[in-house]
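For this depiction, one protein chain was excluded, whereas all remaining protein chains were kept in their positions.
Should a chain be cited, it is by its letter among A, B and C, assigned in written order, with residues numbered from 1 in that chain.
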Amino acid sequence: MGALGDEEFRAEVRAFIAAELPSDMASRTLLGYHPHKPDVEFWTAKLDKRGWAALNWPVEYGGTGWSITKRHIFDEECYLAGCPAVNPQAFHLVGPIIYAIGNEAQKNFFLPKIRSGEHFWAQGFSEPNAGSDLAALQTRAVREDDEYIVNGQKIWTSEAQYCDWVFCLVRTSTEGRKQAGISFLLVDLKAPGITIRPIIGIEGGHVLNEVFFEDVRVPVANRIGEENEGWTYAKQLLGAERTFSAVVPRCKGLAVRTRAIASRDGSKGRGKLIDDPHFARRLAQLEIELMAHEATLARVVAEEEAGVNQHSPTPSILKVKGTELLQKLGALAIEALGDSAIPDYPEADYLLDPPNDAPGAPAAYGVVSDFLYHRSATIYGGANEVQRNIIAAQLLRA
Amino acid sequence: MGALGDEEFRAEVRAFIAAELPSDMASRTLLGYHPHKPDVEFWTAKLDKRGWAALNWPVEYGGTGWSITKRHIFDEECYLAGCPAVNPQAFHLVGPIIYAIGNEAQKNFFLPKIRSGEHFWAQGFSEPNAGSDLAALQTRAVREDDEYIVNGQKIWTSEAQYCDWVFCLVRTSTEGRKQAGISFLLVDLKAPGITIRPIIGIEGGHVLNEVFFEDVRVPVANRIGEENEGWTYAKQLLGAERTFSAVVPRCKGLAVRTRAIASRDGSKGRGKLIDDPHFARRLAQLEIELMAHEATLARVVAEEEAGVNQHSPTPSILKVKGTELLQKLGALAIEALGDSAIPDYPEADYLLDPPNDAPGAPAAYGVVSDFLYHRSATIYGGANEVQRNIIAAQLLRA
Amino acid sequence: MELHFLPTEEQAMLRDSVRRWAAGRDVRAAGDQQVDWAYGAEQGWLMAGLPEEAGGLGGSDADSAVIAEELGRALVRTGFVESGMVAAQLLLAIAPERAEEIAMGGVQPVLAHDEPGMRACYLNVTTRAENVEGGWKLSGRKSAIVGTPTSLVVSARMPDAAVGLFEISAEDAPLRSYETFDGRTGGELTLEATPAELLLVGKPAESALLEAIDRALVLESAEALGAMEAAFDMTRDYLMTRKQYGQLIGEFQALRHRIADMFIELEQARSILVIGLGGLAGSNPQERARLAAATRARVAQAGQFVCGQAIQLHGGIGVTDEYPVGHFFKRITAFAARHGGEARQVERFAELS
Partner (left out) sequence: MELHFLPTEEQAMLRDSVRRWAAGRDVRAAGDQQVDWAYGAEQGWLMAGLPEEAGGLGGSDADSAVIAEELGRALVRTGFVESGMVAAQLLLAIAPERAEEIAMGGVQPVLAHDEPGMRACYLNVTTRAENVEGGWKLSGRKSAIVGTPTSLVVSARMPDAAVGLFEISAEDAPLRSYETFDGRTGGELTLEATPAELLLVGKPAESALLEAIDRALVLESAEALGAMEAAFDMTRDYLMTRKQYGQLIGEFQALRHRIADMFIELEQARSILVIGLGGLAGSNPQERARLAAATRARVAQAGQFVCGQAIQLHGGIGVTDEYPVGHFFKRITAFAARHGGEARQVERFAELS
């Protein structure tokens, strides 16, 4: 459904992708495995050359200046075509904070390196005892002249193992409410005193990490905004990306893939699973839910552009609904695979050079892995329980 | 499924019902309308004559002394055959309290009159500001010589309009915790100072009432147990009836009826709705859930008889699962009816003398009314939210 | 397909005016349907969606949806949607010369198309039309008629199996009226060689009929959306008023999450209505039908959850006839039962995909 119109623009995006995206990269991405760094670097550079890397940034910082509608179309086309996703922490999280709050030196140094793909960024927010209750964080930064000495630990740091920088919330004061006394620092991941320990996910992949800081020296010049005001900046950042957390393109891709899986000959006895009315209607049900969800996103986008209805708890709704749909679709995809879901399909073997006697079915590659990985979707970025707290708080304020 | 075995006993019950139950009474009951008092009186008397009225009571008080298993079989057969239900407040609630806590005079006076159907009882617990938080009740009983003077209001009093007595929780002291200072009184509904105001339900029926007490004089002899100990007795009473709140026979009846509704010729286009695999499987799903629920009831019954696993929060589970299944089955029955569900089928007209040009379909009589009435099933007897609190409290106690 | 996510200024004004009118109504009672009808006709509600040259106000179905939503919010029982927006528009398309009469509310038509067990197999018409001595006579049974029509637009199977649309005036129609469980007026028509005027036949009749059905699916969904909004608002207020255990019940996290879930569903319903209206405004009948089916299914699902939980969060008072919230639940229950039920509409969506 082209709920957002603008078919001309859509065609331009398609043509660009068709011309520039190598097919092996596309198939790797479409299978739903974790991003492959060389692919992301390659594609970020291509986008940057065309001026399309920082699609959510204002033109003055090298962004596209596109309307949210256009960005959504672009995202959707990229997703469905299998373009590698640019480093999201850089483009969606720290980038906008740097251009909104950062000083000139920070903007000039960091923003171009994000756009070109030279700097990959990680997010250092959560700590072992500060998950849903993020403000309870304890990593300390003590000022010594023009440096902070940072000690502590971050956890659930996505992709830290191949990132260059990490933006952190650190405690610079223990006075007052716990939300006060937090500062926002940009830290070079190659700095001495940083140790990265991988956390392997239940899908077997390495996305998450623990990051340990032992007397890490960070120039005061790398602090964003004022000391002890980091919580305010972080909240701004977490609320901003409505569209990103709605995972609409990913859900659409999964619905299409599920239909394809269920349409294989012999997927149910001697027939096709998709011809089983019960299965077909459960898939249709999810497609309808997805249609309503996508329309909600489009409506929020339209409201945002028009500057109306700003106090509705819609970002949380988009996150809750999108991630729950993603999990439901994943479960239906596995059901459609049936026994073919069972083998563990290790990434490298199957993608780059699948053996001739490979067990299972190519239709299954990556489906279970993606499903297992996305159990985290209802947990990260503010667990869905926290999102429901936020929705209720907005609805029930007197 | 005869999950409980004992087929011989089941046959005996069936034979009794076949011999004694008038068919108009059976059809009236099976349609799911609210109990018709003359039917209940008739049937209670029949049961009493056979010695089967107080099936859950010990033999010494004129009960059957049956195992819980036998009671369950009996209940199920009665329900499926359309026997009117005996006054539940009398047999399931106050009766057991009278024989367990009451004195000899109370036992001798009240119990035979319950068994014979001479006394119908209402329950006076809830108040306008004491619903889920029952212990917040405020109806006062002030002692004056050998009488209490009762003032206050009860609400949601089922069937008060045709009951003879009401058992009430009243406040006899305001000292200490709110649970202390509550007494358990038996009150003659014909006593001066009592006013009953009907509450019409969303289904249009009159089951509920408000009961107002204005200087109502209640003999101290009608107090159950000790003064200020009423909360303990009430808790005993609310926890006792595991099987009653599981609504298994009612759910089974509704599943059978839903299947019949969906099996009508032309219920979907020119075919039958039951031949639609999607509908058939959703009904099968509920039948499976019901099977698991019934087996849970049977397991709890077996555990209770064996005296094991007594601290499991199973009564709450049975109530939650049973009432939620009842509502799901009701919704599916309405879906099966489709347009035929829409006319309002007033009780008396249709049951006793349906007009020749009656709109809708006889298959629909009582289905919507029953569905609407049972929105209350997840609210009364401790709302399902309260039941989940209870379950969690038992699971999470250190 | 172009979608309109934001109300126009005119729609906002229209919404306000309907809401002001409905504000004082008792949602528990039907009110005087004749008075309502006359008022609505005067306000132009019947014609909101019609072009000016057809005697309308030059708006679109989206304008009708705004009105329908507000009527649903107030649980208005009069068949504005069924008669004023669906059947009148169908009649007008066939008989444009009657525009003025229809626009003024002088005729209150209703579409008698459903048959017992049709279950949204819309072309499964079994009512038969026979040509007897130059006139048409219909035989069959029509169900689920809403309101107190002055004129019935009846579908029937022609001798050559094509679909025909006929008109029967209410005084000639053997209409058996009854009260519906949600307090509206319903009716069944038992036709036994009943004389009828032929309006349209064959493919044009079928197209007009299917468009009217899709319009009914979508605009009734708008009405249902309004009903669920009102039930939601009432529940939110109750959570901030009612105390138990010494605190507002809206402070209990389990109930907070429930109202959050209700709001999520409400927003889904609101969004998919835009999709359904986009389908009505489009030019592809199959796509229109597909999106109308999706809209109907999704709104029915959301409505049953929202209004069911509205009762649950109210507790005892919610199941009484005296309190409004149960009346919204009944309206949504009836809405969901009609047109074959939500599962059937999901099936139609899948068939049309």
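Convention: contacts are C-beta pairs under 8 Å (C-beta built on N, C-alpha and C of every residue); 3 or more make two chains touch, one makes a residue touch a chain.
Note that the structure is predicted; figures quoted are calculated from it, not measured.
Pick from A:70, A:217 or A:264: which residue touches the chain that isn't shown?
A:264
For the chain not shown, which residue from B:116, B:138, B:263 or B:296 touches it across the whole complex?
Spelled out, the listed residue whose C-beta touches the missing chain is B:296.
Can you say which of B:46, B:154, B:321 or B:374 touches the chain missing from this structure?
B:321
Could I get the residues of chain C that touch the absent chain, sorted low to high?
Residues 252-254, 256-257 of chain C touch the chain that is not shown.
I need the residue numbers on chain A that touch the omitted chain, in ascending order.
Looking at chain A, the ones touching the missing chain are residues 126, 129, 131-133, 136, 155-156, 199-202, 204, 208, 264, 266-270, 273, 276, 278-279, 282, 327, 331, 334-335, 337-345, 357, 359-361, 368-369, 371-373, 375-376, 378-380, 383-385, 388.
In the full complex, which bits of chain B touch the chain not displayed? Write them out.
Against the missing chain, chain B presents residues 1-5, 277, 280-281, 283-285, 287-289, 291-293, 295-296, 298-299, 302-303, 306, 308, 313-314, 317, 320-321, 385, 388-389, 391-393, 395-396, 398.
Everything below uses one rule, namely that only the chains that are shown with their structure count from here on.
What is the chain whose Cα centre is as far as it gets from that of chain C?
A
Distance-wise, how many Å sit between the C-alpha centres of chain A and chain B, to the nearest whole number?
52
Counting only Cα atoms for the centres, state how far chain B is from chain C in Å.
Distance between chain centres, rounded to whole Å: 38 Å.
What whole-Å value do you get for the distance between chain A and chain C if each is reduced to the mean of its CA atoms?
It comes to 41 Å between the two C-alpha centres.
Spell out, as numbers or ranges, the residues of chain C touching 2 or more other chains.
343, 347
Going by the contact rule already set, what residues in chain A reach two or more other chains?
Only 277, 281 qualify.
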